[in-house]
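My questions will all concern the structure given below.
A single protein chain has been omitted; all remaining protein chains appear in their positions.
In this document, chain identifiers A, B and C correspond to the written order of the chains, with residue numbering beginning at 1 in each.
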Amino acid sequence: MPPGRLISFTDGVIAILITILVLELRPPSGDHFGDILDEKGKLLAYILSFVFVAIYWVNHHHLFQVVHRIDGRVLWANILLLFCLSLTPVATAWLGDSGVKTGPAAAYALVLLACAVAYSLLTLALLTLHESESQLANAIGDDRKGRVSLAAYVVAFVLAFVWPWVSVALFIAVAIVWFVPDSRVTRTLEDA
Amino acid sequence: MPPGRLISFTDGVIAILITILVLELRPPSGDHFGDILDEKGKLLAYILSFVFVAIYWVNHHHLFQVVHRIDGRVLWANILLLFCLSLTPVATAWLGDSGVKTGPAAAYALVLLACAVAYSLLTLALLTLHESESQLANAIGDDRKGRVSLAAYVVAFVLAFVWPWVSVALFIAVAIVWFVPDSRVTRTLEDA
Amino acid sequence: MPPGRLISFTDGVIAILITILVLELRPPSGDHFGDILDEKGKLLAYILSFVFVAIYWVNHHHLFQVVHRIDGRVLWANILLLFCLSLTPVATAWLGDSGVKTGPAAAYALVLLACAVAYSLLTLALLTLHESESQLANAIGDDRKGRVSLAAYVVAFVLAFVWPWVSVALFIAVAIVWFVPDSRVTRTLEDA
Partner (left out) sequence: MPPGRLISFTDGVIAILITILVLELRPPSGDHFGDILDEKGKLLAYILSFVFVAIYWVNHHHLFQVVHRIDGRVLWANILLLFCLSLTPVATAWLGDSGVKTGPAAAYALVLLACAVAYSLLTLALLTLHESESQLANAIGDDRKGRVSLAAYVVAFVLAFVWPWVSVALFIAVAIVWFVPDSRVTRTLEDA
């Protein structure tokens, strides 16, 4: 099957998730400019989650530049990724409401871990379908960045029970690493 | 008429429905990791409904691989399906709020029954438009899985007044049966 | 300019509006099946509005089958239509909350009137851009159905201050008239 409809459905779901995040932001109750600071925690949680979801969209965008056909397994791996991403708003809301405490930090780490695992499964499902010498296989390579992120999320989950702020620092560090889109795909595309 | 715009509108509506479902999930009031368990019922109701809506999307995706033209009747059958699917979030919210009781279980069975009937009507409208020897007619065949699901939802509706948990077990059983996308369409596509 | 992006943006906005309508439906507070009847008013208001928005989508779909290029005026006429349609959820919520009273019935009539006017302006903007002998001009013809609806909405607005139920009956009557998509466009397309 051609990937067109999977791509547009994914764009739709991610576009909605990224805007549902903003529903958690409420205007402050006062009417002074400084009252914005009352919403500081929620605003920072929003920015962090917006960046995470945007990173997934950018990487999905890059990945599917070199995908030419999909099957039922790819469809379901993609739906699993969308399911995991759909838990971001509620994890963000908890972090924004309760602040950096054990519960929300651990839950946020779990959601990010689930997204990363789902993305890896999607990559594997795509590799199974394409030949090992394909543009896709070259582009993905050994996915070191993916494995490092998985490890970081596991560490962030454990540390949330001791120092939740360290978990949040890890989330930010991983976001920075992923911010640069997968240079291998870009390079392979340019070589092509 | 070509089916392009019907497909993208359907993708849009289903993408939104699947993410509206998640709006029912609220962060727990505490800040311990174990507080997630307070939201257990809602989380399970969310997963069940997400899987159901995703199954409809996957089957719609497979079905329209072999559809080349549509008419007004197909448009309205598709809109009826979207209407029935749009009732999923409120039925899910009732199941998540009140737990497995007669009211929400019966309502959930009714919504699933309505979706299944609408999907059958859509299939019929498409068959009327395509010749009986077409790829579509071969792909759909006699739709035994569809008829079994309809029967299961009727049984689940009745049993909700006696043992609501059995209804929920039936919902899960039907979801598992449909999880595998319509192998006949896939096979027909591969043969083509 | 080609109309592709206007169409996909319109599909996106209408898909969201039609699902925002469902956010007004809340599960009943009890857990008996009969408790659904507590939500009867909201459910009927939802069905009415869903059908209205769906009719606009179907007619927009038919109309743009014969549109090949657009300009800035068409873009803004279309945005005006989307704005008017976007007021449907709040008018529906008022009708669902307060029941068939003067205020909500008159507001609902005004919103429908605004949508109908905007749709007429969109048609005019398209006609200005296409030649008078074009497929579009033939397809639209003299738009009697549009003028009758406009008159019906004006009457419904006035009657809302005396017998609001008559206004609702008029809404339903107009919906039935429009339910059949514009047969002239369909016929012109089939002749082509």
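Note that a contact is a pair of C-beta atoms (placed from the backbone, for glycine too) under 8 Å apart; a residue touches a chain by one contact, two chains touch by 3 or more.
Because the structure is a prediction, the values reported are computed rather than measured.
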{"item": "Selected residue (touches chain absent from view) among A:1, A:44 or A:58", "value": "A:58"}
{"item": "Residues of chain A in contact with the chain not shown", "value": "7-8, 11-12, 14-16, 18-19, 22-23, 25-28, 30-36, 47, 50, 54, 57-58, 61, 64-65, 180-181, 186, 189"}
{"item": "Chain C residues touching the omitted chain (full complex)", "value": "1, 5-6, 8-9, 12-13, 15-17, 20, 23, 72, 75-76, 79, 82-83, 86-87, 89-91, 93-94, 97-99, 101-104, 106-107, 160-161"}
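In the analysis below, only the chains that are shown with their structure count from here on.
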{"item": "Rotation angle superposing chain B onto its copy chain C by C-alpha atoms, nearest 5 degrees", "value": "90"}
{"item": "Chain whose Cα mean lies nearest the overall Cα mean", "value": "B"}
{"item": "Chain of greatest Cα-centre distance to chain C", "value": "A"}
{"item": "Interface numbering overlap (same over half, different under half) for chain A and chain B", "value": "different"}
{"item": "Length of the line joining the C-alpha centres of chain A and chain C, rounded to whole Å", "value": "37"}
{"item": "Centre-of-Cα separation between chain B and chain A, whole angstrom", "value": "26"}
{"item": "Residue numbers of chain C (touch at least two other chains)", "value": "12"}
